[in-house]
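Excluded from the complex is one protein chain; the other protein chains are retained at their positions.
Chains: A, B and C, in written order; residue numbering restarts at 1 for each.
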Amino acid sequence: MLPPVNLRPPFNITRASHVVLHVADLARSRDFYVNIAGLVVSEQTDSVCYLRGLAEACHHSLVLIQSNGEATCKRIGMRVFFDEDLDLACQFFQARNLPAEWAEVPHQGRTLHVSDPAGTKIELCARMETRPRLHLKREIFTGAQAQSLDHFQLLATDAFALCGFYGELGFRSSEYLASGDKLLGSFMYRKGTVLDLAIIGGQGPRLHHVAYLVPGVEQIFAACDLAGNYGMADCVERGPGRHGPGGVLFIYLRDPDGHRIELFTDHYRTIDIEIEPVRWEAASLSTRAHWGLPAPARWYFEATNFEGVPVVDPAVRPNPETLESYAQKLSAQN
Amino acid sequence: MLPPVNLRPPFNITRASHVVLHVADLARSRDFYVNIAGLVVSEQTDSVCYLRGLAEACHHSLVLIQSNGEATCKRIGMRVFFDEDLDLACQFFQARNLPAEWAEVPHQGRTLHVSDPAGTKIELCARMETRPRLHLKREIFTGAQAQSLDHFQLLATDAFALCGFYGELGFRSSEYLASGDKLLGSFMYRKGTVLDLAIIGGQGPRLHHVAYLVPGVEQIFAACDLAGNYGMADCVERGPGRHGPGGVLFIYLRDPDGHRIELFTDHYRTIDIEIEPVRWEAASLSTRAHWGLPAPARWYFEATNFEGVPVVDPAVRPNPETLESYAQKLSAQN
Amino acid sequence: MLPPVNLRPPFNITRASHVVLHVADLARSRDFYVNIAGLVVSEQTDSVCYLRGLAEACHHSLVLIQSNGEATCKRIGMRVFFDEDLDLACQFFQARNLPAEWAEVPHQGRTLHVSDPAGTKIELCARMETRPRLHLKREIFTGAQAQSLDHFQLLATDAFALCGFYGELGFRSSEYLASGDKLLGSFMYRKGTVLDLAIIGGQGPRLHHVAYLVPGVEQIFAACDLAGNYGMADCVERGPGRHGPGGVLFIYLRDPDGHRIELFTDHYRTIDIEIEPVRWEAASLSTRAHWGLPAPARWYFEATNFEGVPVVDPAVRPNPETLESYAQKLSAQN
Partner (left out) sequence: MLPPVNLRPPFNITRASHVVLHVADLARSRDFYVNIAGLVVSEQTDSVCYLRGLAEACHHSLVLIQSNGEATCKRIGMRVFFDEDLDLACQFFQARNLPAEWAEVPHQGRTLHVSDPAGTKIELCARMETRPRLHLKREIFTGAQAQSLDHFQLLATDAFALCGFYGELGFRSSEYLASGDKLLGSFMYRKGTVLDLAIIGGQGPRLHHVAYLVPGVEQIFAACDLAGNYGMADCVERGPGRHGPGGVLFIYLRDPDGHRIELFTDHYRTIDIEIEPVRWEAASLSTRAHWGLPAPARWYFEATNFEGVPVVDPAVRPNPETLESYAQKLSAQN
């Protein structure tokens, strides 16, 4: 059902690390991430703002870049363990005829720009400048007290193929969605939690969301309340609710440019190779396995494009139960 | 805007006390209230089950009665301070030509059955058998750990008139909804919190919901999770969310007979007479003042009839924004 | 065991309202109450600072007055329901030959200064200026997010006698400590919660502590963490722990002048007259009925004097188990 995993991958990706987003109004976006998500600013210039979670020791997990209008994702970033892993990665991507170029990136060590077969733009590095963790510095806490970037969710035209690619790089699945023998999506991890990368079928390659860990359910509501207080109630797109796969509590917010972030509470640890991935039946693509309303259509179909990367429709467009279709059924009953 | 309040009422109602509901399957309803809401059974026979919240010292706040099919509310119960208040109440209702009859009710002291001008069936008593509070007995906690019955919400054909009646009985408003100079509803209290009785315009008299206090937001989610685990995910009707008026976190559940309960976190204290009620503009009838989805139409329009009491439509049927109308707008945008 | 209660008291005290404290350094004390407890400043001058809890609509529950050195309590404040209750109170105290004088107090309605038979200095008023409640304004939350002043604890040379006095004023006991037939202390209430006034035997009259309600256990720890972060770790005097009587979670802090505040989570509701007070045996004076360390001796024996009021030792000095005596026993076992 799931593509094979290489438990001895050619180089060692350790975790989801950071994301670089274009935004239309740098100050407004920074305020959103500071006041609602609770990130802290590590450094800021006229054109770029570097933020990190309260418990992060690395310089940035979110980089906002002032754009000329387009709201794309420049790159998602992943960490490798050793500097040498970058050279091995370069060889690997070149051998596949995939883009792989060295780049100079401020506050990061040697950085390699690559694209996966779906076109997802990724940067790999082994080192970053460090900053003190601030997770105990309560007097500066804001927003939902986001602790650390946890994972990305990608929409992929061919989810099975892309899961296979990341399987070659040592990503294992903790839980996955399937309809009969068709894989709809999978939660894949490197760092020993439920996921670093969710790959879900859809028009791709696109970035569906970036997820930050928050301390508890109280902070899930804090994000919503603050969104309301700051006049941005409409940014609350979905939730609060309980996920099927992974089982965490979540809220999804849209930032001022429409980039989606998830704030969620902690999930279980993985690591051991004998544990079988958990299968969720197709019906679960409605994503409300336990209780709660389905997500609105825009949660399923809207996502952030990667800069300069064309998107391709899947062979079969997903047809999940949405808030809209659910409400229509309710109306029919009234 | 609000009808006058008699600060020296003819008798002293102290608080919302209990509710008596007809249910189609006693065991199934008991399981719902024990396993999901977290009430404890004080006593049970073949035809009736008495339950109370963990922090309640009185014998029952919820009485379930095996019915022959109809799912009505027999009565809502309120407490008066002294036994003498019952006699004063009897005189008051009789003087108004309102029903007032003495009744024998197990586990309660002298009990008076009355109806308000809208036809709401109420019982008043000054005493009840007591039981130990169990709020520290963690080893028996279940469900959402409901602590105590807090308030009732009534639908009233003429909300202004009914608020006026309860104002005569000393109920004061903490917060209210209005559209221009039309009162849409009000939160009225006796016990020094935000409310004992919410009176909202609509087809009435009906019982919209009974609200129990839970310890915190964690228990709001516990109720939802348990509903899902026990195969009753559909009983989660609305929420979790944050109220406009009152500002508490809430979830609304429908019990197996469709009776609605709210579980919510604590609200502020009232008491002082110089504090002005908080006004919410009509737009708030959509009930999502801060953030979140509108309630589904059934939350607005479905409620529990009182046994044998005909209902009357209001002059103007409320036309709130509903989940259905909101979703339709979303669909139009897609 | 407990002195009688007059359920139809001569005037209607509704709740514990506010406290007026002398402090050596106004700015430092304000910072303590804002940054650690989480109160908000309603108004401030060179010599006085008025604070209130986030959920309070009245102008002040804590008044800090710049002193010339002494760290006394000027008065504790209680609210009465009607203005007329002030006149009835005046008559009552005068009839007992107890001090009763009218006073002009900023931001308050007509105010009556009285002393109880133990000498406790009290002020009564029926009205106060109002301010918006801020309990939903998350973006200004600080410290432990104290919601509202809840109760006072007094040390009384003759606890039984003083409980009797407050019983005449309609204060009822929810829980009490006794050793055989000797009353050691009692939790007395007016507002329908566990207490407005705790009266405990000891050198008196002194103010043992003022208690503020906080939203949950998370805020109990926030207070401690912030005390540590602001270089005031030593102000954490006792806890976090679980009370015997009342059963709430608590922390006790000493402010920069040594005035003690308790931050605690919500307790159950009282009101009904048929409920018997809960008795705790003398052993509980050690105050660790459920689990946890005994309080240090200073928690038992240190308290705030009332301005100009001499203190009197009780006939028998209390001899509770203290942290010190407990640790000595531990040492002996090592």
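General remarks:
Definition applied: a contact is a pair of C-beta atoms (placed from the backbone, for glycine too) under 8 Å apart; a residue touches a chain by one contact, two chains touch by 3 or more.
The shown structure was predicted, so the numbers you read here are calculated from the model rather than taken from an experiment.
Considering the whole complex, the residue from A:Ala27, A:Leu136 or A:Ala282 that touches the absent chain is A:Leu136.
Touch with the chain omitted from the figure is made, among A:Leu2, A:Val23, A:Leu39 or A:Cys58, by A:Cys58.
Among C:Ala71, C:Ile273 or C:Leu323, the one in contact with the hidden chain is C:Leu323. Summary of contacts with the chain left out: across C:Val217, C:Ile275 or C:Val312, the touching residue is C:Val217. Note that of C:Asp150, C:Asp225 or C:Asp266, the residue touching the chain absent from this view is C:Asp225.
Although one chain is not displayed, subunit B still touches it through residues 35, 136-139, 216, 218, 222, 225-226, 229-230. Taking the whole complex into account, subunit A touches the unshown chain at residues 7, 14-15, 55, 57-58, 79, 81-82, 109, 126-128, 130, 133, 135-136, 147-148, 191-192, 216, 247, 266, 268-269, 271-276, 290. By the touch definition given at the top, subunit C reaches the unshown chain through residues 217-218, 221, 224-225, 227-229, 233, 236, 240, 242, 249, 288-293, 296-298, 301, 323-324, 326-328, 330-331, 334.
Note that only the chains that are shown with their structure count from here on.
Chain B has its Cα centroid nearest to the centroid of all protein Cα atoms in the structure. When each chain is reduced to the average of its Cα atoms, A sits farthest from subunit B. The two sequence copies subunit A and subunit B touch through a face in which the numbers common to both exceed half of the numbers used overall.
Centre-to-centre separation of subunit B and subunit C, using mean CA positions: 33 Å. Inter-chain centre distance (subunit A to subunit C, centres taken as mean C-alpha positions): 49 Å. In subunit A, 218, 225, 229 are the positions where the chain touches two or more neighbouring chains simultaneously.
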